[in-house]
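Handing you a structure now.
Apart from one protein chain that is not included, each protein chain of the complex appears where it belongs.
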Amino acid sequence: MKRKSVETEYMEDRAALYRSLAKLDRRSFLKVSAAAAGAVLAKGLVPPHSFAPVSVAQGAEAAGADKPAFRFAYISDSHLYERKINDRFVRALLRAVEDVNALDPQPDFVFYGGDLAQLGQAAELELGAQILKSVKAPLKMMVGEHDWYLDMGERWRKLFGKPTYSWDHKGVHFVVLMSVMERDFWTKRGLTPMERMTTVAGLDNGMQSPFMVGEKQRQWLKNDLSRLADNTPLIVFSHSPLYKLYKNWNFWTDDAEEVQAILKRFENVVVIHGHTHQLLTNRIGNIHFHGLLSTAWPWPYAPQGMPELTIQMSRPDPFNPNDGCGDGEVLVHVDGLIDKVYNLWNRNPITVAKGYTASSGTKCIPPKPNRPGY
Amino acid sequence: MSPDARKALVVLVSVLIAVGIWGCAEQVETDQAPKALVQTHMAQWQRKNPDRAAQWIKEEKARHKIRPPADNRHLLTGDQGKGHVYGSYTERDILMWARETEKLVVEGSRIFHSAKLLGGTVGVSCDMCHPDAANTHPETYPKFQAQMGRVALLRDMVNWCIEHPVRGKGLAADDPRMRALEAYITAQRKGTPLEYGKH
Partner (left out) sequence: MIFRNAPRRLTASTTIGVVLLAMLCGASALAEPAGGVPRDAHGAARPEYQLRQLAKLVGSADQAGVPPGFDPQVWAAFVPADNATTPERIALGRKLYFEKRLSRDGTVSCATCHDVTRGFTDQRKVSEGIGGKLGTRNAPTVLNTALLQTLFLDGRSPTLDHQARMPITNPIEMGMPDEAAAVKAIASDASYQKAFKAAYGRDVNFQDIGRAMGVFERTLVFIDSPFRRFLTGEAKAVSADVKAGWDLFNGKARCVTCHPMNLSNPLGTDNRFHNIGVSARHQDFNSLARRALKALKADPSEKKLDELALSTEMGELGRFMVTKNRSDIGAFRTSLLLNVGITGPYMHDGSLPTLWDVMDHYNKGGEANAFLDGGVEPLALTEREIDQVVAFMFSLTDDRFAAENRRQFALQKAAASKSRKFRDDDLAFRRKIAFESRGAK
């Protein structure tokens, strides 16, 4: 007997609600969203904005004094397989999309940090593209090594366009780099595309080359930035960290110094990177580095080379497959520095405020972990 | 003894012998099972790839860093060992120990890095959460693991991971794959002090 479960009925109600919202004429819709925005302002709520928990991390409270100019959200490192192979990763990405769509008010855009697919398969990339279509805010994509090395980016370019690009938004210049280039290690070994992909897919697989940005892109970057004044707020997205953390796991960019040299003249530069699947904070001169969370699984912290500024997230509990994973937001201030919000699933969010990296770790210190990594 | 009693005794003894043989046969059968399994992976692969059989250790080591076993050459020094049967060791002994130990560890690395060899059904391999066996902390077992409802050894945790994140079937304790995995995981933590019970 086919019965509608309570859950199906509930889902149908929700779907109907969304449909009815979509049908609101523009004026009523604006009224609704304005009312919501007004209510938020009236309460003096500090972002993160779904609501402000009282016992939020110290970072966010300190940041409250200096309101950000705008916000964007991020989702990263979903490592999708086809759903019939692995439903867990698909569920996690769907959950992240739901998180981001539930943000109120909505962020200016949603940034995807790379590694949408796990093995670069067309089916994986297309599944990811389809899921991300339901993100309400404008979407900005970045490529990771798992997306690239099966067909050297052919499918990615078809789906998402150029891997390297830039744009301006509310006075901030944004750059997206393809920073997981690798020197050819596959031709002389006679590897098939799949063998190349599985080699790169292994974080600890020593056969691959270190990541790099490469001469061509460095040149492009120099040109792209040439017209900007030194005091332009600059945010660079990169899949690899753009500094040298741990070579064995390619938490590494081989030409990091050269890239940093190009960025050196700017007052405030923020680099936001994927690949590391963990809370990571660093500062080298004028550049403030922040890592993105993964929706699929957390990496352990590297045994060497950890930046001093990083206060690690508490070691994830394997009995909860979502622990240590999540999504998050970035609060961008007028000067271009950011508060980085890690929305860890089933944990309180952690905010690494601009005051923390700006003061080289003496102010706005995020909470310490109680469970150390091994 | 009366003829009836003798007959009864013969029947009794035959029954006992039969049961004994059957029991032993069972025992032998059970002993053979894990040995047969040893054939499955390494030997099978070697048969299928005769030209690469010698290469597989080299290939695996090219992909993944393996910490070498302890250096036993100090056993070759000292005068007491010379010319005796017991208490003396040769260079070939030491070489063989190293090679065999390393083979098991390298085999473990192969399984560790392969969703297929683990028997998983969701494309997840151990290195996806434990690159270079990081965060496996074998030196902290045995410890009471509430979420398993008992005191866990390393192999219990390995099996838990195989059953849940990897969504495969748990391995028997004497399964060659389990032995190889334990060897690899322990090897990667060479030098870390034992701290059982640490959470």
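A and B label the chains in the order they appear, each numbered from 1.
Note that in this section a contact is a pair of C-beta atoms (placed from the backbone, for glycine too) under 8 Å apart; a residue touches a chain by one contact, two chains touch by 3 or more.
None of the values given here were measured: they were computed from a predicted structure.
**Q** Thinking of the whole complex, not just what is shown, which of B:M96, B:M148 or B:L194 touches the missing chain?
**A** Result: among the candidates, B:M148 touches the missing chain.
**Q** So one chain is hidden, and I want to know which residue out of A:I75, A:V97, A:L150 or A:I287 touches that hidden chain in the complete assembly.
**A** Checking each option in A:I75, A:V97, A:L150 or A:I287, the one touching the absent chain turns out to be A:V97.
**Q** Looking beyond the chains shown, say which of A:D87, A:D168, A:E215 or A:D230 touches the absent one.
**A** Considering the complete complex, A:D87 is the one touching the chain left out.
**Q** Residues of chain B in contact with the chain that isn't shown?
**A** 146-150, 163-164, 170
**Q** Counting contacts across the full complex, list the positions on chain A that touch the omitted chain.
**A** Given the touch definition above, chain A has residues 3, 5-8, 10-11, 14-15, 18, 43, 50-56, 83, 87-88, 90-91, 94-95, 97-99, 102, 104, 130-131, 133-134, 319-323, 325, 345-349 touching the missing chain.
As a working rule, only the chains that are shown with their structure count from here on.
**Q** Taking each chain's centre as the mean of its CA atoms, how far is chain A from chain B in angstrom?
**A** 41
**Q** Can you list the chain A residues touching chain B in their complex?
**A** Residues of chain A touching chain B: 81, 85-88, 118, 199, 202-207, 248-249, 297-300, 303, 315, 318-319, 321, 371, 373-374.
**Q** Sort out for me which residues of chain B touch chain A in the complex.
**A** Residue list for chain B touching chain A: 62-65, 113, 122-124, 127-132, 134-137, 140, 147, 160-161, 164-165, 199.
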